[in-house]
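The structure is given below, and queries will be raised subsequently.
Just one protein chain is left out here, and the rest sit where they should.
Chain IDs A and B follow the sequence of writing; residue 1 opens each chain.
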Amino acid sequence: MATLHTVNKSPFERNSLDTCLSLCNNSGSILLIEDAVVGALRNTSVSERLVKAIESGVKIFALGEDLKARGLPEDRVIEKITLVDYTGFVKLATENDRVQSWL
Amino acid sequence: MAEIKSFVYINRKAPHGTIYALESLEVVLIGAAFDQQVKLIFMDDGVYQLTKNQDPEGIGMKNFSKTYAALGDYDITEIYIDQESLEQRGLSIDDLQELVYEDEDDDWKEKSSMRLVSREQLASVIDSADVLLNF
Partner (left out) sequence: MPLEVNGTTYETDEEGYLANLSDWSPEIAGALALADDSELADGHWEVINFLREYYEEYQIAPAVRVLTKAIGKRLGKDKGNSKYLYELFPYGPAKQACKYAGLPKPTGCV
């Protein structure tokens, strides 16, 4: 029974990504949207935490349109984070049994 | 003629996810019409407001990042960027758009408005303000 977690706040400003990471088990997926996409880049003070989660089995995604909006280049996103578009967002929501939004 | 006051705007939020960045920019532009001295600080997630190549069409937002380039026309020539905030976010000054102004007192020579500063230097910019505005 898998859960999709969405996070929409910057991890540098709020703790919702940390809360999400602590409550997401390794069958779960996390999708970074809106301001949360800033956490998807390499070499930031949160990237290590995301890499650790990915290594433990959590699948992490980021919404490409939100990266593009903020001028954040795709080639600087952590390698194991998968980029999706809005269609991919919908697909993730339907593939999982439920969606938890960490607002 | 009223005395000229120093206004310092502190911008700490990422653009597009909330309305703060755009609201701040609009207040700055309106305020600049009143012949006051205006300085801008970009720190914490506010540094994302100045990233190059923003393209928010896909999320249905207006690309107001282009408007920062007009700040020089509004005589805003002091824009402070917090070095520490950039580093925490894996960014460098090269990831930000270069903002310039034309110096009226120096044959309209184009000069950079960007000042990459430490927390200590920021503290003194804040301490020099008559009015602080937070977004």
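As a working rule, a contact is a pair of C-beta atoms (placed from the backbone, for glycine too) under 8 Å apart; a residue touches a chain by one contact, two chains touch by 3 or more.
Since the model is a prediction, treat every value here as computed from it, not as a measurement.
Q: Could you tell me which shown chains are touched by the chain that is not displayed?
A: Across the whole assembly, the hidden chain touches B.
Q: Which is it among B:Ser6, B:Asn63 or B:Gln121 that touches the chain not included here?
A: Considering all chains, including the one not shown, the answer is B:Asn63.
Q: What is the set of subunit B residues that contact the non-displayed chain in the whole complex?
A: 26, 29-30, 32-33, 62-64, 66-67, 69-70, 73-74, 108
The definition used in the following text is that only the chains that are shown with their structure count from here on.
Q: What is the distance in Å between the mean C-alpha positions of subunit A and subunit B?
A: Going by mean C-alpha positions, subunit A sits 29 Å from subunit B.
Q: Would you tell me which residues of subunit B are touching subunit A in their complex?
A: Its residues touching subunit A are 12-18, 44-45, 48, 51-59, 61, 65, 88-90, 95.
Q: Which residues of subunit A touch subunit B in the complex?
A: Result: residues 8-10, 12-13, 34-36, 38, 41-45, 47, 64-66, 68-73, 76 of subunit A touch subunit B.
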